[in-house]
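The complex appears here without one of its protein chains, the remainder shown in place.
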């Protein structure tokens, strides 16, 4: 069994009101160092964690937008957002934060917006799914 | 200021999935020993805590139906349930557990089912409201 | 967007009580409560007391060691206590969860639900933060 | 109502991992996880590991003292650990919340998120309990 | 796949969300406060009634009894923790926390 195991993370909670998104990000960064085929899917209120421009200074808690900006550097490039969740929350692709940049073109890379049926199909292919 | 302060408790969470209903009940019993005019209002998923016949044995956690049965003995008799919350959850007055019995007639006493407008009016009259 | 007009004459001498239901870091409740208390003190209000219930009891363990660049929630509450604010941890909720005198930060005390009752009766306003 | 047909041939030798995100008593997650683990062991499955994350780290403090007539959640987990099941508490989540070696029940260890990673990769199934 | 749902459908959208991401043939297990979704005659019964057209829907007996739920939607299967383990044996799991 030399094939890499497929592990998916699902992010369904909004940021900041609870620590789940933040501590969940720590898991993703650690797991990226292991030999697994990782994907991250933001759905429901999880897509709100992807909004660019979050500033937690006045709140007095640590933010994580900079860390998301390094996901591609951590070789986490399969990052998806559910289209319907975004639409219901008034979000467009332009609202999404940057998760890295293309090595060659230096173009910013953003999470890929996909439909729920695609997400369902991806879920079914996983070895395990961790909800964060 | 010899007048008793009016304190209301609101119960909006379902039972057992979290401890809020259970630990909230402990507060009510303690507060009943103090000189205050106490009322308890069950609304939203809180009405589910009033369903008769709850049996937590297989779950392995402590139940509280017996304690609710003693509310009137603790002189907590202003106990209300929101009609619309009950209807949405398929509950009728017959589903409600007993919170005590009438001293004279020995008739069982159940929480009183009232409308949201009455609850709103009662809320506005309180000295303080504690959500549990 | 409008900005809420401030600088209005405050109702001085109002007694406020604050209740916290959730633990540190996991929920924003503790941060919201802290920011609220700081603002109330800055406006000259008396804090009749702060009561930790449910998982809120975890807020004041001195064993917590957050990362260097993060806030230290227990120490923050202890500093509020040092200003003379009565900070009470519910004994029943604390025992169940393993919070005892030996792990408490200073300027905080463990006591019974009667303290919450007194706060609800004596304070002009109770503000609750939770999940 | 139908009853789920049981007594089917189980898939023997399957490796299961269990992850718990919430603290004891406050949420049912810990009870659900415990009941699930007991049932899995009874059916002869291997538990590859149990991982406590987020507020789940509070499950294994020996300082907890629930009422006499209630379950002792930390001791229950310790008994599962005594059966040889690897029970891991996340060090980062634990430090932030004040859970350290000195307050742990026995048969439980503090380690890093790499342990969760290994469980997710090596276990045939991961089951997560939380809020 | 097996989807576990542990939230009351009256206050939380988790069950609706879960159903939006399931594929035909997936199993759904209602646990903890999620078991209220299996009750007949409520404002949310339609969710599970609809789900039953394409899914097996299970509900955990210990959680049902704790909540005094007896009148279940027809077709919902009651199971215990051993049955929960069976379902996990047979399926990749996602918890809709």
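Letters A, B, C, D and E mark the chains as written, and numbering starts fresh at 1 in each.
Definition applied: a residue touches a chain if its C-beta (ideal position, glycine included) is under 8 Å from a C-beta of that chain, and two chains touch if they have at least 3 such contacts.
Here the structure is a predicted model, which means the values were calculated and not measured.
J.: Considering all chains of the complex, which shown ones does the missing chain contact?
T.: A, B, C, E
J.: Among E:14, E:42, E:56 or E:79, which one touches the chain that has been omitted from the display?
T.: In the full complex, the listed residue that touches the missing chain is E:14.
J.: In terms of residues, what is the contact footprint of the unshown chain on subunit A?
T.: Where subunit A meets the chain not shown: residues 12, 14-18, 44-45, 48, 51-61, 63, 87-90.
J.: Please output the residues of subunit C touching the missing chain, sorted low to high.
T.: Residue positions of subunit C that touch the missing chain: 1-4, 6, 8, 10-11, 14, 16, 21, 28-29, 32, 35-36, 38-40, 42-43, 45, 125-131.
J.: Residues on subunit B that touch the omitted chain in the whole complex?
T.: Output for subunit B: 10, 12, 43-44, 84, 116, 119-121, 123-124, 126-129, 131.
Going forward, only the chains that are shown with their structure count from here on.
J.: If you average the CA coordinates per chain, which chain's centre is most distant from that of subunit A?
T.: B
J.: Taking CA centroids for every chain, report which one is farthest away from subunit E.
T.: With centres defined by C-alpha atoms, farthest from subunit E sits C.
J.: Of the chain pairs A-D and D-E, which one is connected by the greater count of C-beta contacts?
T.: Looking at A-D and D-E side by side, D-E shows more C-beta contacts.
J.: Report the inter-centroid distance (CA atoms only) between subunit B and subunit E in whole Å.
T.: One centre to the other, that is 28 Å.
J.: Express in whole angstrom the distance between the two chain centres, defined as the mean CA positions of subunit A and subunit C.
T.: 34
J.: Indicate the residues of subunit E shared as contacts by at least two other chains.
T.: Within subunit E, residues 6, 32-33, 62, 80, 92-93, 95, 97 contact more than one other chain.
J.: Could you list the positions in subunit D whose residues touch two or more of the other chains?
T.: 21, 25-26, 28, 35, 54, 67, 70, 125-126, 128, 130-131
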